[in-house]
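Since the structure comes first, as C-alpha cells, the remarks are kept for the end.
With one protein chain held back, the other chains of the complex are shown just where they sit.
Letters A and B name the chains as they come in the text, with residue numbers starting at 1 for each one.
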Amino acid sequence: MTTVDLGDRFGGDGVQWGAILKDAGMAALVALVLTLLLFGVRLSDGGGGGLQFRPWWVVIAVASVFAGRGAVALWIGTRKPASAAALPWFDRALARLSQHKRLLFAGFFLAVAILPLLPVADRRMVDLATLVMIYVMLGWGLNIVVGLAGLLDLGYVAFYAVGAYSYTLLAIHFDLSFWACLPLAGAIAALFGVLLGFPVLRLRGDYLAIVTLGFGEMVRIILINWSDLTGGSEGITGIAVPTFFGLRFTPTPAAGETAFHQFFAIPFAGIHKLIFLYYIILVLALLTHLFSERMRGLPLGRAWEALREDEIASRSLGLNPVLVKLSAFGIGAMFAGFAGSFFATRQGFINPSSFTFIESAIILAIVVLGGMGSQVGVICAAMVLILLPELARDFAEFRMLLFGGAMVAIMVWRPRGLLAHRVPSVRLGPEPPGARRGGPP
Amino acid sequence: MSALGQPDAMVPAMLEVAHLSMHFEGITAIDDVSFSARRGEITGIIGPNGAGKTTVFNCITGFYRPSVGRIALDHEGGRFLLERMEGFRIARDAGVARTFQNIRLFPRMTVLENLLVAQHVKLMRASVFSIAGLLGLRRFREAEAAAIEVARGWLDRLGLLMAADREAGTLPHGQQRKIEIARAMCSEPKLLCLDEPAAGLNPRETAELNKLLLDIREDYGVGILLIEHDMAVVMGISDRIIVLDHGAKISDGTPGEVRNDPAVIRAYLGEEDDPPAPSVPGPPPGGGRP
Partner (left out) sequence: MEYFLQQLINGLTLGAVYGLIAIGYTMVYGIIGMINFAHGEIYMIGSFIALICFTILGLTGVASVPLAILVVLVVTVLFTAAYGWAVERLAYRPLRGSFRLAPLISAIGMAIFLQNYVQLLQGARVKAMAPMVTGGFVVTEKAGFQVTLSYMQITIMALTVVLMAGFSLVISRTALGRAQRACEQDQKMAALSGIDVDRTVSLTFLLGAGLAAVAGVMTTLHYGVIDFYIGFLVGLKAFTAAVLGGIGSLPGAMLGGILIGLVEAFWAAYFAAEYKDVAAFSILVLVLIFRPTGLMGRPEVEKV
C-alpha cells in the first residue's frame, strides 16, 4: 500500500471530493454485497425454514462503511505528508515512557507483588488477577516460540491441556504433591512438543501452523473420547489445592492435622487459598520471564532469533535448524505444561471445554497484539484482552470478533506489534540512556 | 592450461571437486565440472550469467545435493565428503563458511549479535546446552567474553566498531557486505566461499574489499573461493581462476593464462551482457545483477 499515491489521489492540490466520494461509494457497494444476505436475513434456529428480515441492519452497515471509508480518504487527502508513518504519536509516547522504564517497572512489580494484600483486594479481584497472570505466563511461553523463534504455533492450548491432564492424573493416581507433579507435567508437555515438532519442523514454516492447529483439535477429541482415562467431556474433579509447606487450606482439618489458619492463629478465610494461588502463578510467570530473558543472551536464544530472521544464513553458519527450533518448541510447550498444572489445581476440576481453539487464539492474540518478542507487550495485551470482557460483560460477546479483527489490523498497520522495539541481547558500546539491560554483560 | 582438477605436487589441494553435475527437472545447471582449490590461495570462479557459478557454491555448501560427483575437503580436522553432508554440518564440522549474492545478515539483530551467532558452535559447547549459561557459570562467561573480543577484533579491522550495536539491516549496503564476510570468518572456517562480494560496491569499497580478502588469506591461511563479475577484483587478487560457461568448465589456470585462453574470450564475446575480460580495473559490469 503506497500511501503517497493515495495522498495524491485524495489530496494533492486541495481535497479531491470527487475521488473521495467515488472511493467511499465503491466501498459501500462492496459492503452492500457482503452484508445484503448475512445482515439482512436472520435464519431461525433449528429447522423449519423461518426467516426474519432486517433491512435496517444492511442500511446501517453500508452507511457506516461509506462514512468510515470517506473519513479515512479525507484524512489521507488532508494530512501533512510528514505524518505518513503509522502511529507516530504512539512511538513518541513510547519513547517518552521508556525514559523512565526502570522506575515504571519497579512500581509495576511492587504493585503486582502486594496486590492481594491490599485492603481493597477481595476474592473476585485476586481471582481475576490470577486469571490474567495465567495468560501472561502462557503469553510469555508462547512468545518463546512465536516471538523469538518465529514459529507459528496455533495449537498452544494442546500443551496446556497435556500439562493440566498430566498433572491431574499424576496427582490423583499416584497421590503426588503439587510440587512433584509440576515438573513432571511440564516434562510430559515438552515431550509432546518434541514428538510433534520433530517431523514437522524440518518443513516449511507454514506447515507447522496448520499441523499445530490440527494437533490442538486432535488432543481435544482424544480427551473427549478416551473416557476411561480422562473422564470424557465430564472431565475430572476433586483436584487437590497445593499445600503451604504441608499446611492445608481448609476450615475443617482432619484429626491430627494443622490447617493454614490454625498454624498462623488467624481466623479461617477463603481468600487465603486464593492469595496463595496468586503467588504461585506469580512466581511461575516470573520464572518464565526470567528464563526467556536470560535465554536471549545465550547462544541458543540467539540462535532462535537468528533462525527467525534467516534460516538459510543460519544453516550456513552451522546452526542445526531442526534442533534449534525443536528446543524452542519444546521449551514453549513445557511452560504451557506448567501453566496447565496450575490451571488444574486452581480450578479443582478440568474438562476438555477449557482447551478449545479459542484459547489458542486468545494466547496468540496476546502475543501478536503485544508485539512479538516483547515481554511488556504481553502483560499489556493480557490485561486488556482478559480484563475487558470480564469487566464489561456486554463486550464479551464481541471479544473474539474484535480479537480477530485486531490481529488483521495490527498486521496491516504495525506488523511487529504495538510494542515492537527490540532490546539487543548484548552490547559493545555503552547503553543509550533509559534502556534496560538484557542478558549477561 | 593446467590439468583438470589435478593436485599440485607441492601443495596438496584442500577442496577437490570431481565430475560435479546438477540437474533440475531436466535442466542441466552444471555438467561434469572438476576443479580443486588450495588453502592459502584465492580461487576465482568466473563465467557469464547463468554459467552455474552459484549452483556450484550451493552444492559445495550443501544447499543443493549434486546429482553426480564428489566434493572432498581435506584439512587437519579430517576428510569430508561434502556431497553427502547436510548443509549445517558442512558449516559446523567441515569448516566451510559462505556469503550470499543478496546479503543475508540477520537484519533485526545487531551487528555484534550477528557476529556472535557465527560463533554459536563454540559458545553452545561452553554453555553446555544453555545450562551453564543459565546458571551464569564462569566457564561460559569467559567463553562469551572471548567471543565478543573476536567480534570486536573483526569490527576494528573493518573500521566498523561504531556500528556494533546497530541493527544490521539498517546499515549501508557496503558495510553489510563487509560484515557478512566478517561473520563468515567468525565461524573460523577452513574454506571461505564468497558469492559476488563486490556486487554493488563503489570503486573505493571494492579496493578495500581486495585488501580485506588478501589480508584474510595472509593472516588466516584459509582457502577462498570467489565468484565475481568484477574483473578488477578477480584478476587482481586470484591465485587461480576457473571459468564456467553453460554449466561446464572451459578454462582453468592463473589469471594470465585464463585471460589469453581463446575459449574464454569466445565465451565472453558471445555474451551480450558481460564485457570481454578486461585486463585493467574498471567499474563493475551491471549486467543482470539483482
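Observations, loosely collected:
One rule holds in what follows: a residue touches a chain if its C-beta (ideal position, glycine included) is under 8 Å from a C-beta of that chain, and two chains touch if they have at least 3 such contacts.
Everything quoted here is computed from the prediction, not taken from an experiment.
Which of A:A63, A:A180 or A:I312 touches the hidden chain is settled by the complete complex: it is A:I312. The chain omitted from view is touched by exactly one of A:I172, A:V194 or A:A209, namely A:A209. Note that of A:G18, A:G46, A:G238 or A:P430, the residue touching the chain absent from this view is A:G46.
Contact with the chain that does not appear here is found for just one residue of B:S21, B:S36, B:T54 or B:N210, B:T54. In the full complex, chain A touches the hidden chain at residues 1, 30, 33-34, 36-39, 41-51, 146, 150, 152, 154, 199-200, 203-207, 209-211, 213-215, 217-218, 221-222, 224-225, 312, 357, 361, 364-365, 368, 372, 397-398, 400-401, 403-408, 411-412, 415-416.
The criterion applied here is as follows: only the chains that are shown with their structure count from here on.
Averaged C-alpha coordinates give centres for chain A and chain B that are 43 Å from one another. The touching residues of chain B, when paired with chain A in their complex, are 61-63, 87-89, 91-93, 97-98, 100, 104-110, 112-113, 116-121, 123-124, 127, 129-130, 133-134, 136, 141, 144, 148, 151-152, 155, 161-162, 164-165, 167, 183-184, 187. Note for the complex: chain A touches chain B at residues 291, 294-295, 297-303, 305-306, 309-310, 312-321, 422, 424-429, 440.
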